[in-house]
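Please find one structure pasted underneath; my questions will follow.
One protein chain omitted, others in place.
Entry: subunit A
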């Protein structure tokens, strides 16, 4: 029985193929049609890079793409800073009062419906009379993605042997130096993975961005969404293909980083 389960039976093959098709067929179709020469999305007119060319000449679309990338980069960086600090506080700090509450609240954005997060942030920005645009979206994305960074970094920190920091202190480091010289280099892969995760999440988001953005500062997903409402242009396919490619690269790097991180954690063990 156990042997049969490890082999790919015909049934397993079929279900695997069906599952993959279900997940990736729409994306594959989108990618293929992005190279379609025809103006009609559903009619195949031969291979062409026409719509990529169109996109690189579409000022409004490029602005939106630039806006998205800068929001993603800035918010990911802020989220990584805050998230790492929170992770260190939770994993290394003494058991302070309200620790459970703090960690629970930190994880709430993971499960909170985005509409609610978006709406509450919108109300906050309106109440503060903040002009909506780049910074409001960036702040909103930072609050969304920070908890993901915290989860990644905290799990790495808990896996890390406490005695490494103690050894550093024993050898003459004060606690801050011990952290900087020993702990930080060992959690860098997790921090990098956290940043990548935050970056892609920010790039993906429509709901929170649509609540918190202002006129003239639409992110790429919002821009695409509003274009699509007027009918799907093949140019959208081209943009989506580029975004998919970028996210795929980032995710591959992030998974390499976290693999590196866990193999280092193993090598820190005595045998």
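The rule is short, and it goes like this: contacts are C-beta pairs under 8 Å (C-beta built on N, C-alpha and C of every residue); 3 or more make two chains touch, one makes a residue touch a chain; residues count from 1.
To be clear about the criterion, contacts and distances are computed from a predicted model.
Choosing from "Ubiquinone biosynthesis protein UbiV", "Spermidine/putrescine import ATP-binding protein PotA", "Transglutaminase family protein" or "TIGR03943 family protein", the protein name stored in UniProt for the chain missing from the display reads "Spermidine/putrescine import ATP-binding protein PotA".
Which of A:32, A:167 or A:180 touches the hidden chain is settled by the complete complex: it is A:167. Those residues of subunit A that touch the chain absent from the view are 161, 163-164, 166-174, 177-178, 182, 185-186, 264, 266-271.
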